[in-house]
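Could you have a look at this structure, given as structure tokens, before my questions?
With one protein chain removed, the remaining protein chains of the complex are shown where they sit.
Up next, chain A:
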Amino acid sequence: MPPRISPSRLTKPSTCECFRSRPQNPPAARNFHASARHEVTRLRRGMYDWLKGPGKVFRKPLRGSTNYLSAYNKTGDLVRVRKDNRDDRTKPSEGIEEDETAASERDLNDQSLTDDDRDIRAREREMARQTRKAEDVETEARGGVPRERSVDMRPYPLNQHFTSQPVLSEALREQLYVQVAVEERDLSSVAASFGVDIRRVAAAVRLKTIEKQWEDEGKPLAKPYSDAILSMLPTTPFQPETANPITPHEPINDLPVHPHTRQQLFYPASESRQFTREDAAKVFSAKLLPADQRIPLPMLVDLEKWKLEGLDRQQRQARQVQKDRDAREEAAAKETARVEWEERTQRVVKGRRWDFAFQDISAEKVGRDGWGREAVGYRYGMPHVDRKRGVIKIPTSVA
């Protein structure tokens, strides 16, 4: 299909037959020659014209670029190339000094700088050069074609609302695996530092683990397929050794809309009372956690709060480290308590066909009336009548 074809330009077929307009006399002889008729309709001719003309570019996709219809105009030219050539003059090529020796000599002559400053400046220059080099390599890989704009990311020209979203590149997936499985950083901090959703990190690590396992077992992987797909889709790169090694993949800290919060409520609260998000959560549902705790990466919220408090980078980092340590210690203490409880109360006795799992419980939780809620064992006596009509259940405590 040629690009940007509007429905108004589509013509109706010239002959239109229906029950009334069909010729009444049947054909005298049956047409035994059954091969397809090579009728050259206007549409067919148009299609072949397009395939030989503007559509030719789609046969061999550009390297490092998507192959979407909307990136080309009617004559088969890349729209973004034309645009880029027009404002080529504004391309920033200044500001990066190519000659390291000259720059370092200038620094040495400058008396206002200390040795540390010179070191830092040299490192900055090195980083900038690396970044430039990586950008050049990337542009070279794309064959000198500029990067896609958002309007070029629409694979379906008639659906203007669908934009193709980038997927994780192979290098980024590998890096996520290394961070989580090899260096054993926790999922949430990896998600925060790489700008990838925490669930996506978990899925990438899991799939990468299976991939490695298959490689060990000598199972064949569908590499050509994945390479072909990845060459056609936009990807989020991971470029170590550059100034910007990490490209954020997606918004990671979106608050999921809980079904309980979809209802519209009118809740009268006194003006003198502080009504916080914790209170709002309680109003929606007694067990709903407040938004600050339901957010996927609450540590990012803390980070922003500390920034507003005016803490500098080092103090924030120290606080983060302290918080991480506390969380780890708490988890370890919980685990120890659980192990200790199991050690104290659980016993498994091997039987011939099944095991007997014993648990030591306290029989005294039944309470004075024998109706304790925490008690172990099936209950005796009259059933609860508190749901019977006319019987009012009076609470014995107020939370």
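Observations on the model:
The criterion applied here is as follows: contacts are C-beta pairs under 8 Å (C-beta built on N, C-alpha and C of every residue); 3 or more make two chains touch, one makes a residue touch a chain; residues count from 1.
As a convention for this text, contacts and distances are computed from a predicted model.
Within the choices "FCP1 homology domain-containing protein", "Transcription factor PRE3", "Coatomer subunit zeta" or "37S ribosomal protein S16, mitochondrial", the name that UniProt assigns to the complex's undisplayed chain is "37S ribosomal protein S16, mitochondrial". When you scan A:82, A:106, A:305 or A:347 for touch with the missing chain, the hit is A:347.
Among the residues A:225, A:266 or A:380, only A:380 touches the chain that is left out of the figure. By the touch rule set out above, chain A reaches the unshown chain at residues 344-345, 347-349, 351, 353-364, 366, 375-381, 383.
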